[in-house]
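A single protein chain has been omitted from the complex, and every remaining protein chain is retained in its original position.
Let's look at chain A:
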Amino acid sequence: MSFPGSPEGAATTGLDSSPFEGRPEVLDALPPLTEQARAEAREIMARYPQPRSALLPMLHLVQSYQGFVSPQGLTFCAEELGLTTAEVAAVATFYTMYKRRPTGRHLVSVCTNTLCAVLGGQRIFDALKADLGVGHDETAADGSVTLEHAECLAACDYAPVVTVDYEFYDQQDVDGARELVAALRRGEKPLPSRGAPLTDFQGVSRQLAGFSQHADEAAARAAVDHPGEYGPTLAGLRLAADRGESAPPMPRSEPAPAPDRGEPRETVRPTGRTGETPGREAADARVAAADTPAEKAGAAESHPDTGTEYGRGRPQKQPRGGTDTPAGTEPGTSGQAPGDGKA
C-alpha cells in the first residue's frame, strides 16, 4: 500500500522546505512582470483598508503572469508593499496554492483524503503518477500537467473528486481520470462536471487575484452560468419535493419587532432616537449617530481605516474594463462562446 505525501523518510508535514526555482535559464525565460502588473497590484492594494491585505491576491497575480511564484515575483510584491523579500517568502511558502517551481499548463489535483481515498482516490492518484511518470507536486516532462494530491476539496458528497485548475470532475474512477489527463496532454479541455470550461492554471490564478480572466463580458458571463451536474447538492431538495415535505410556513407579514407593520417595505422608519424626521433623512441621521462620533472624537483618525481611502467608493477609482484582457495568458483561453450557458 502506498500513501500520499513525501517519499518515505522525508517529512510529511505541511512545513515544506523545498526551495524556490533558482536556475537562471528558467528565470531568464519567464514572461516579465510588466507595468500593467504593477498597476493591477496597486488596484488590489486599493481594495483594502491596509495595503498588506493585498499580499495573497498579489501572489495569485504573480502566478497568473509566470505560472508560479518566482524570485522576481517575491521581489515584485516586496517592492509594491514595502516589505522585505524574506517577509514575502515567509507568506508564500505557507500556502499550498503558491507553487515554487514552474507549473504545467494545467494543475491536476486528486483528493486522497480519507473519504475520497476509500472510494478510489488513492488508486486514481497512483494511476496518474504512473501514467505521467511524476510524483506529488511534479510536472510532466512535456509541461502539460502538474500533478498533486490534495487535502480535502470540500466535495465529499461527490467523492472521489479530481480537479483540473480547481474545476471539479466529480465521482471519478481510474479509467475516467486517466482519460481526462490523457486528453489534457493532447491539448483538449474536457468539460468539468461542475465549474466553468477550463482555461488554464494561469487564467484561474488571475481570477483569484480578483480580475477577469476572460476577453469579454459575454465569455465571463458564460463561465459563471456554465451548467453542471449538481445531483448530490440537490439530493435533499429533490427528495423533499418527491415526498411533499417542506419547512413550516413563515408567518405572513413582517417579523416580530415590527411596530411599523403595514408600512411599505421601502420606507425607512424613524427610530425615535433621531426624532421624527421622515424617510431618507432619518436614516442618514441614524447612521450618523452610530458612526460619526468616532470621527468627531478623533479616535479613528490614528486608525489605518479612516473611511473611504479604499474600496469602490475611493476617489481614485479606475474605470473597469481596462484590465479585462489577461496579460501573460494566451488569447482564446476562454474557449466558450457567448450565451452557451444553460442551467
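One rule holds in what follows: a contact is a pair of C-beta atoms (placed from the backbone, for glycine too) under 8 Å apart; a residue touches a chain by one contact, two chains touch by 3 or more; residues count from 1.
We take it that contacts and distances are computed from a predicted model.
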| request: Would you kindly match the missing chain to its UniProt protein name, picking from "N-methylhydantoinase B", "Oligopeptide transport system ATP-binding protein", "Sugar ABC transporter permease" or "NADH-quinone oxidoreductase subunit F"? | output: "NADH-quinone oxidoreductase subunit F"
| field | Identified contact with the non-displayed chain, of A:Leu56, A:Leu74, A:Val110 or A:Ala219 | value | A:Leu56
| note | It is residues of chain A that touch the chain not shown, namely 1, 3-5, 11-15, 47-50, 52-57, 59-60, 81, 90-91, 94-98, 109, 112-115, 117-119, 150-159, 163, 165-168, 194-196, 204, 207-210, 220-221, 223-225, 230-240, 243, 245-248, 250-251, 254-258, 260, 263, 265-269, 271, 273, 280, 283-284, 286-291, 293-294, 296-297, 299-300, 303-305, 310-313, 343
